[in-house]
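Excerpt of the complex: some chains, original placement.
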Amino acid sequence: MANTTKDPTFHKKSWFRPRVEWLLAFLPVAFVLEFTHGPEVPLFITAALSVLPLALLMGHATEELALRSGPQLGGFLNATFGNLAELIIAFFLIMEGEIEIVKASLTGAIIGNVLLILGLSFLVGGWKRQHQTFSLASAELHSSTLVIAAIALLMPALFFASGDVTEFRTEAVSVGVSVVLILTYAFSLFFSMKTHRSLFAHEATHEKPKWSLRRSILTLGIATVFVAVMSEFLVGALEHTTEELGLSHLFVGLIIVPLISNAAEHASAIILAAKDKMSVAIEIAIGSSVQIALFVAPVLVFLSLLTGNHLDLIFTGFEIAAVGFSAAILAFIALDGRSNWFEGLLLLSAYVIMAISFFFL
Amino acid sequence: MANTTKDPTFHKKSWFRPRVEWLLAFLPVAFVLEFTHGPEVPLFITAALSVLPLALLMGHATEELALRSGPQLGGFLNATFGNLAELIIAFFLIMEGEIEIVKASLTGAIIGNVLLILGLSFLVGGWKRQHQTFSLASAELHSSTLVIAAIALLMPALFFASGDVTEFRTEAVSVGVSVVLILTYAFSLFFSMKTHRSLFAHEATHEKPKWSLRRSILTLGIATVFVAVMSEFLVGALEHTTEELGLSHLFVGLIIVPLISNAAEHASAIILAAKDKMSVAIEIAIGSSVQIALFVAPVLVFLSLLTGNHLDLIFTGFEIAAVGFSAAILAFIALDGRSNWFEGLLLLSAYVIMAISFFFL
């Protein structure tokens, strides 16, 4: 449901995309630092900065492929590759055994989408405007999916909190829940592409592809490979970097990793909000969260079974609280159908307060 | 507020009721198994299956009595006897000292009504339909009553969590809260039958009674006696059955007991949803939950004072979380006024995920 380049005017505007692509200059720097065994903090930062334009390119290539392959398969491609950068980084974190950071990054992505992206969208879009309106039907549908998805994702933790936890039980519940989540995801694709397509119609549907099929596939493949390599560098330098900068693992997982892997989506949602296309901005932010809960999380659980480091879905109390709060806030906003700059500021305040709490934890 | 046979077409349709009443064949089997000291698992299952048609008969007889006694007394009868089967099973569980299962069955009934009944209603009703609409005013009123009732019911636990718990305090709070709940229930009857009757008007009001007064009272009496006997059998075989099948007490209380005692209501809500009478389906599901929180729970507390096994209202953390989540989900749905099959699927996903978690606990 989420993709980074839904906006048709994206192609015409030349002032924004160059600025992001300039960040590709950090790609060779990261390579040099890695292979010269240079200092780890600059390596972490350059690898992180390189991921931003790569994720944007992946989104763009996916969108081009989607335009060529008709609405059905196209929607599936968009939905599946929309969070690919996130999936790749998380996979390398699992390989490294950083299970807590992976779980934190899943909840962090949901919080970030709801509080940070929507907050900035409302603030930027609402500035100089009395209020902005958006499609209530679409916002409600996405929000209720997110609320239920988040609840589903977090439920095992709650019931485990007081139980007699064994490794077998933890895994049985995590895998069982993952199966339910991914089935729900399959049905959600059937719903949004078959039985209720009209609810999800975008302004972008009459758009023509700009890239050739070959260019699209090549771009997607190359960008994916580079994101994987950068993720390797990132994860390798993570331990040392957090120590040197005095950051907690939780802060990295909840705030920094989601920022890196979702920056492209953040940018396009905010640009759309500034153009008063609030419905699409909200769809990107919330759709991306739904995908993380229903698709990325269970896929990571399954992938982790192939490695020695099994990912469970037993989140900590404050991860649950943070997501619960975000969902509650979303309820207020989605069931209202209009936004203004102060609502955006309130969302950002909540995000900053969370970040302060995470930082000192 | 909830009753099982509100639908006027119930009498005309002959294909459904026979199928339920066939289950009465298990009644003699249960008797034979009990008095021959037969194996306990089949006894548990046959007693459970016998309760389903008995509960349906009780609902039907209550409805017939209600039709004869005018809207005021009739509404009172429906409201009071609507969850009688639940009350009887819970009473025998209290007699047996299974306090944890009773408490779990109260929360399980609320979760089951909101997630399972509404989920199936939305899924079955929404299949082949773009969406279904329902009366927003009635849904809102019921939902807010449920949310506040559930909160009221769960609050003592929260405040006890961190306190200095003594038996006297536990009982003082449980009885005090029960008095408030039952007074609230009395006022809710006054509200729904006197000052705001129009908000609760059903399609069923112009219906004529089909049974004689004598037949109605006899049916109600006999069905109640048999439900009591079956409950005795059920509770007697419970300990052994859960052990043999490897089920946790919590799973039995939260999932199995509510399924047995509410199956009739489940069936009629889903049939109504399939006929696109979503307002009444929702009223049955949510009304039944309200009754459990405001009437069944406090009555059980008072009854338990007569036995040696006092029932308190101090629920566990995940019972609170499960009810809280269900209420939050309900908020999203009720304040929206329309449903589709995917919303139903999401509710069912949440229920299945809860059941998986309970099962492995």
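The chains carry the letters A and B, assigned in the order they are written, with residues numbered from 1 in each.
Heads up, the rule we're going with is that contacts are C-beta pairs under 8 Å (C-beta built on N, C-alpha and C of every residue); 3 or more make two chains touch, one makes a residue touch a chain.
All of these numbers come straight from a predicted model, not from anything done at the bench.
**Q** With 2 copies present in place, identify the total for the complete complex.
**A** Every protein chain is the same sequence, and there are 3 of them overall.
The rule is short, and it goes like this: only the chains that are shown with their structure count from here on.
**Q** For subunit A and subunit B, let me know how many angstrom lie between their CA-based centres, rounded off.
**A** Chain centres of subunit A and subunit B, defined by C-alpha means, are spaced 40 Å apart.
**Q** In the complex, go through subunit A and note every residue touching subunit B.
**A** By the definition above, subunit A touches subunit B via 140, 143-145, 147-149, 151-152, 155-156, 158-164, 169, 172-173, 176-177, 180-181, 183-184, 187-188, 191, 195-196, 327-328, 331, 335.
**Q** Okay, in this complex, where on subunit B does subunit A touch?
**A** Spelled out, the residues of subunit B in touch with subunit A are 130, 316-318, 321-322, 325, 328-329, 331-333, 335-336, 340-343, 345-347, 349-350, 352-354, 356-358, 360-361.
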